[in-house]
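One protein chain omitted, others in place.
Per-chain residue numbering starts at 1, and chain names A, B and C are given in the order in which the chains are listed.
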Amino acid sequence: MILRLAHAELGVTDLEQARMFYVDLLGFQVYQHDGQSLYLRAAEEFDVWSLKLTLASSAGLLHMAFRVDTPDELERLEALHRKANLAYRRVPAGMEPGQGQALRVYSPDGHPIEFFHEFEEVNVYETGGLVRLPMRTTHVQHGLPPQRIDHVNLRVIDPEASLTYWRDQLAFSVSEYYVDSEGRPFTVWMRRSTSSHDVALGRYSQAATHHVAYLVDSPLSVMRTADLMADARLPHLIDFGPGRHGVSNAFYCYVRDPFGNRIEIFASDYQRDLDRPPIRWSLPDYQKQGLVWWSQEVPARFREVMPILPGDWA
Amino acid sequence: MILRLAHAELGVTDLEQARMFYVDLLGFQVYQHDGQSLYLRAAEEFDVWSLKLTLASSAGLLHMAFRVDTPDELERLEALHRKANLAYRRVPAGMEPGQGQALRVYSPDGHPIEFFHEFEEVNVYETGGLVRLPMRTTHVQHGLPPQRIDHVNLRVIDPEASLTYWRDQLAFSVSEYYVDSEGRPFTVWMRRSTSSHDVALGRYSQAATHHVAYLVDSPLSVMRTADLMADARLPHLIDFGPGRHGVSNAFYCYVRDPFGNRIEIFASDYQRDLDRPPIRWSLPDYQKQGLVWWSQEVPARFREVMPILPGDWA
Amino acid sequence: MILRLAHAELGVTDLEQARMFYVDLLGFQVYQHDGQSLYLRAAEEFDVWSLKLTLASSAGLLHMAFRVDTPDELERLEALHRKANLAYRRVPAGMEPGQGQALRVYSPDGHPIEFFHEFEEVNVYETGGLVRLPMRTTHVQHGLPPQRIDHVNLRVIDPEASLTYWRDQLAFSVSEYYVDSEGRPFTVWMRRSTSSHDVALGRYSQAATHHVAYLVDSPLSVMRTADLMADARLPHLIDFGPGRHGVSNAFYCYVRDPFGNRIEIFASDYQRDLDRPPIRWSLPDYQKQGLVWWSQEVPARFREVMPILPGDWA
Partner (left out) sequence: MILRLAHAELGVTDLEQARMFYVDLLGFQVYQHDGQSLYLRAAEEFDVWSLKLTLASSAGLLHMAFRVDTPDELERLEALHRKANLAYRRVPAGMEPGQGQALRVYSPDGHPIEFFHEFEEVNVYETGGLVRLPMRTTHVQHGLPPQRIDHVNLRVIDPEASLTYWRDQLAFSVSEYYVDSEGRPFTVWMRRSTSSHDVALGRYSQAATHHVAYLVDSPLSVMRTADLMADARLPHLIDFGPGRHGVSNAFYCYVRDPFGNRIEIFASDYQRDLDRPPIRWSLPDYQKQGLVWWSQEVPARFREVMPILPGDWA
């Protein structure tokens, strides 16, 4: 069983600039770094890292990873991809810091995905046996800080077709979707966790990525995102928001990192059991209050996508 | 000495609809009402009312009122207006509920202004002598609620000329202003209280009003304004925001009432002594981060004004 | 598989007084009521109700209910209780409004428990097909309002022994526990959802209940709980808090309803996968920062328990 989205890897063209943006400004914590990558953790995460920033030719998605509930689940998923004739390969423990054996695949749309079970957790025991939960570090925090990774938003050519993989094979549960004027799903939100989504699929001319999202504790922290960017004289990197989506109830602020990766900082989505039926938004309703529950105009730049970066993933 | 903005009167075309919007939705409390007007109080005000909604042919400003520190101050202001050849008249106590003797005038630009000293306060003593400060009523609150009236934003033909009246005669202190490409003040923010402003004057083709502002306790409540409007299926009445102004640091959400009056719900401006020098924003800086500290587009509708409603004020 | 805590039933001695406290003051919504019971819903719940208040001889727990992921799971749980020689019975759909077939049992400690799969959800489709998620009703909210039911905190004679049932048979995952001076578990926190707990078991001289907890959106709303009680001149019903627990990171305010039921209003616990190992607090650490992360004294009244009310449950 897939449990949840666990981490994402994004391309950056300068690791020092990446650190300034993600660590110094937004408040991510550095778990580890080498000449190629920076491994970051959000403040409430038990996993030792959830965001990997890797030197690349441009911004874009390098991979996303899901945690599964047992080691055996990797076998099952390997068989599933083999049977579906999808590229996959097993990689040994330690390919990424703190991570056990993993399975790397390409989705039918070409999105690079990793599945793993074992992953190092933050040590909650201090000297003397005193317990410190990961988030109890306000005394050394700054920036937002982000609380935990929440979802990735992808672009595919035909969301309905992609559901064969995500919903029927990987058992993602569709929480909400909206349809085009012909009644066909245009964007679908799906999850393995009980929140509104771990993955969203939106229609586009080619497979791509739209954003990676981190949860914060309240709408106040979402607004603080905009303040942080503007106070740092980077208002132009505020992509869209703050605002509220009708779909998923998310309170959002989308920002671009200095390389062009779009990060959503968001709060206030909901919890709902996985077996519940999807909520359907008609096109007029989506256009009226589904995308933006309030009344803001959506800037054209928000329609732009992030590429999937090439690699020999699976 | 003028102490602060104390109340405003706006025109509405339907008192029942006005009550639904201001009381049921936003959370103002009704102090008194008659067939002509509804008198409302915000949750943290000691004055028994601060917003008067009066049946009129359209939305617009009917008058604004300032509280002065002594009864004698009315004499001084009367003399000042007489000397300046400005229309004025004294009105007896009780012309408005809870209010003592008042002086009614027109500013040189034609804005109807009232000055008073005596005004009834909320009774803080409950049966048995128990004290209840006005804001300690969360058990019966809903909506935002607004905390207290803060400022009015006016339009005049030549803000620099209008300063002769507001700054030089009424002793308002300019906190901030921005200049046009020729270095002439385009909008000025002024105050008698120690907050960023009680009155703002912006350049326009004629004298008019832009908005009346109520303070709330935090940016969270400003965002709640947008949620309230959208949840009530009135997203089209969200005029602009939520967002942050660079000038005054105000966190704002502008809404329209059902009649077209623009109300700003805002939080987080600052305190600064009245004798401090004005802060000057150049035009490029104002356009970059002065109007909007973040990066939102300003919708064209936000440039529209509210009329000054005719009357035989002074 | 058990999914999560779904509802709780508490005894009250006056339904009208119960409505004034839970609905008028705290902001629960009424789903249904009859001469015996009041069925209430919290603002972000999809289930049509989660709190049942029933006329009884005193305050106390009448039952708690868990939702399971498939109808067949009821068979499995029935067999499990039969095999364990625990009292159980099946009850038909409709025994409680909106609920399908259910299984009612007594835990080995004598706690009345219900399992069900089918449960009516809030209709999210408005006239005209417009979607409204359950929480998008700020325009008609007041009080807190509570967001959703979160956990029950029970008392048992030997928590370690009770784990045989809860952890080994029902597959609850222990998230945290603290041990007495001999190293034996004194209180354990367990969950089927991915939050810190659905159920806690604390050692006591007899089986009992300590509190039922509702989640709110932020520590601000937790504090508002204390303001609501005090503004309503009920400060004596604030039992403990606001404060923060070290265990579970919960930001809490415990209140008593007018009948003596203890309700925890809380925010800010964490998410962690169910397969992760329990976190162990030593007794000195628990006494230092585990129970109260800050420095408040725990009032003696907080040690009191709520009874399990008698019935012919299973």
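Structure notes:
Criterion: contacts are C-beta pairs under 8 Å (C-beta built on N, C-alpha and C of every residue); 3 or more make two chains touch, one makes a residue touch a chain.
Just so we're clear, the structure is a prediction, and the values are computed from it rather than from any experiment.
Looking at A:Q17, A:S57, A:T70 or A:T137, the residue that reaches the missing chain in the full complex is A:T137. Here the missing chain is touched by one residue of C:L55, C:L80, C:L220 or C:L283, and it is C:L220. If you put the hidden chain back, the residue from B:W49, B:Y204, B:W281 or B:W313 that touches it is B:W281. Hidden from this view is one chain, which touches chain A at 25, 130, 136-139, 141-143, 220, 224, 227-228, 230-233.
Interface residues of chain B with the unshown chain, by the touch rule above, are 3-4, 44, 46, 67, 69-70, 121, 124, 129-131, 133-136, 148, 193-194, 217-218, 220, 246, 249, 268, 270-276, 279-282, 285, 288-290, 293. Against the chain not displayed here, chain C makes contact via residues 218-220, 223, 226-227, 229-230, 235-236, 238, 242-244, 251, 288-289, 292-297, 299.
What we mean here is this: only the chains that are shown with their structure count from here on.
One inter-chain figure worth recording: chain B and chain C are separated by 46 Å, centre to centre, where each centre is the mean of the chain's CA atoms.
The geometric centre of chain A is 31 Å away from that of chain C, both derived from CA atoms. Contacts with at least two other chains are made by residues 220, 227, 230 of chain B.
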